[in-house]
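Questions regarding the structure given below will be posed in turn.
With one protein chain held back, the other chains of the complex are shown just where they sit.
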């Protein structure tokens, strides 16, 4: 592994930062060499600054690392690596991510801050890898080689994975979705236990808007220099439930007419089964089968199915006719793996395989 | 209270049977004098046969009562009272409820067995009291004075309460609903803890069909001798979540054109606020305000709002425009009070106030 | 109710403050006329400042009240009432409660700040009402009429209620207790949901020490001017579990020899059944039966039993021989009613019935 690329994590102490660390331990292409967090944590050892909440231990090497200031250049001349995974709150991301891009870093971001920016690609490798072309229009790219790439909100990603092969073959005109989202999506401390034990909270701030606009951008098409969102209508209801990990979504869809005849249940199952857009690319974190169909009538369920494809596959089940649109189904995906850290990692793997990380490294070498 | 009517409970040991007992303690009009359950329980004292699961103690008088066989007439000549609350599984209800009706009993049933039967009224007093007219067409009624009246499924009742004032003023053309249902709706032992801790189960057997057909029958109109269901299209997704009591529902609706102009948010709030169809009737269990609007952006929530109107009110909140239909909202109601035992009790109160229980008693006196 | 006493609540927006409001609505002796909270809330209406987390609505009158600064005297000359219920964090209580006592207020505190102070009575009315004598030694009392009275930690109060009649009749030499405590005891936001869903946290800061020292002080005896703690040995293990309300405790005890022979199970049941130390005093919030024995082999349970005696009774069950000490049992009590707000209210009722609130009011009148 002498060719591993050095990477840094912005926001390393939070829930998503911890998932980055967990998923990047033993990664064949990337090696964590830099961790940054808020001023409060800077200068501390990682194990002192982070309250580790995952069910595998924090790797010993990481636990002993010192947290750097969240700046691309340090006072002693050494700086952040040129590949940065960012797991920041939107407000902070809005300020910090451009600084790192301007400094020549490839910022692979999980934040919502720039997802809907016209020049910033919002990407799921299996869905819209071609949107990465937007990078080349970013000013930072032209000046320093740096750029920002984003992955979608945890509630949008499973849905879009499940819908992409449907959209390709049949078209999609209308989308109804009600989410039942896990608490880990809110970070730590996040949702107070008094709010969620024996309860449902029918509200997650800004989530419905994000889910609607991101879904349509992801399913949209690259039209010259910009993205034309999918011309479908959509309505999202977002709820929080007493689940640790895994977002469950009740979905209804109205298909388009690309097929020239009504799609059957078999058509849809076939579309999912044959959906392997990354086959042959060997991205280490990409699941072999991005959408897994489960035939049992009461699945998918978060406790049982969230870890399919090592947490990177979306599960679909309960496909049945809808009284209002065409089809009803249930979609599930792991919200902090496929829906956050894993999404960014597979984006970085795609960028590397496309040669989009090397120029960054070179630019860094020149600097 | 010398004029209290004697009532019996069929299926007294289950979760809904226990709610009947809890809600009828101190009832001004009804007094429990007879409890029946399965053969396994018959002959035992209630406290021996029932595993009491409510958070108020079982009334001492009830605990000591002996459970009768589930037959309208006993061997010693004494029989069941002429008003029967039935909390039976559908299969058993299908067999037993007609026996009691044929024996001259008013069977006020919470079972699904006869809800969709053309001659059996499916009633929420605030919504469609006029449907009770169907009783008069029942053969049992003609022969013995007995009849069957039903209340809806726990998932339909909150929704229909919330929609009724909307339907009246504006019309409703399309209904989309995703439920997040409490475990108490499945009875005891019901949902295994291994299935629901940290989990969502996206399936409840037959629930979606029941919810769709019952909703349209309840909002339908009495047309001579039968019910014309509401001519709306509907789609239900039913899920089980880790909540003890209280069904939460994410709802989207498309309105009709009764108003002659698009309804505003204020129009809908006014419709709910003014919805007091039972005002002046003084039914003891009916809530003063059947639909309670909650303005806070993250409500209603089952833990906080299920007991509004002593568990008999539906709560509505989060009214906002829908990207597909007209409006999105959240509806909540208590599934074993408003959604089961309380629903039957208020039906019986309505029947009594309409004089529909007296003939039963008289017929009984003549028998 | 023209003779209701005006009371104020310090820390009115927190979980315990909300319980004070809920329990004092319709109280026959006390009327809330003043609410105070942190500077952040001061000046706002209560409904704006507090995130109400109880399952009964916030009373309309309270919701509209303006929150006062947490000072005994206001700038406009009007001041706090002379009876203050305090629900403050210990650090803030340590600073504020003496100010109110010095200003002539009877401070009926739920805070831990002064519980172990030698001059401050730590009182459960059914257990050690005579300890109130300590008030008279407080400097504030001598100077302004004001004083501080405290109630115990939520984990100690149920245990001590259960043990008091045992200690009286048989003596207690050793106490072993493991708690399984509800999340509401940690306030709001309190325990993050990521910490407690599907989990047990075997640690609550300072709780074991508090529980041990408070238990022995409560069961101790007034010896002239100070309290001699019970000469028993004790060991507490405190855990947090995924329960909203109600602390469950596994307890083992070694009895003393007051009886002159080993106590039987019947002796212990009789001690609890006959434990009615407040009989005839008619304190409105005191339960008729402070310790309720439940015979079922799997009780008490928080979901089913926490509300006994309107949340003011401790439940005991599972009495059986212990392989190490003499007896094993399970104790349960509601942690925010009997264990917090209700404890302070019944303390105030006792103080009023003893004439200890009137001098305060008089002193206030003279001031």
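The letters A, B and C name the chains in turn, as written, and every chain counts its residues from 1.
Keep this in mind: a contact is a pair of C-beta atoms (placed from the backbone, for glycine too) under 8 Å apart; a residue touches a chain by one contact, two chains touch by 3 or more.
Values in this document were obtained by computation on a predicted structure and should not be read as measured data.
Among C:117, C:233 or C:258, only C:233 touches the chain that is left out of the view. In the full complex, chain C touches the hidden chain at residues 174-176, 178, 180, 195, 197-203, 212, 233-237, 239, 241-244, 248, 250, 252, 297-304, 317-318, 322-325, 328, 330. Interface residues of chain A facing the missing partner chain: 52-57, 197-198, 244, 303-308. The chain not shown here touches chain B at positions 15, 53, 183-184, 188-198, 242-244.
In this text, only the chains that are shown with their structure count from here on.
Chain centre most remote from that of chain C: A (centre = mean of CA atoms).
Between chain A and chain B, two chains of identical sequence, the interface residue sets overlap for the most part, with shared numbers making up over half of the total. These two copies of the sequence, chain B and chain C, are related by a rotation of 180 degrees on CA atoms, to the nearest 5. If you average the Cα atoms of chain B and of chain C, the two centres end up 40 Å apart. Chain geometry summary: the mean Cα position of chain A and that of chain B are 44 Å apart.
Each of the following residues of chain C touches two or more other chains: 53, 197-198, 244.
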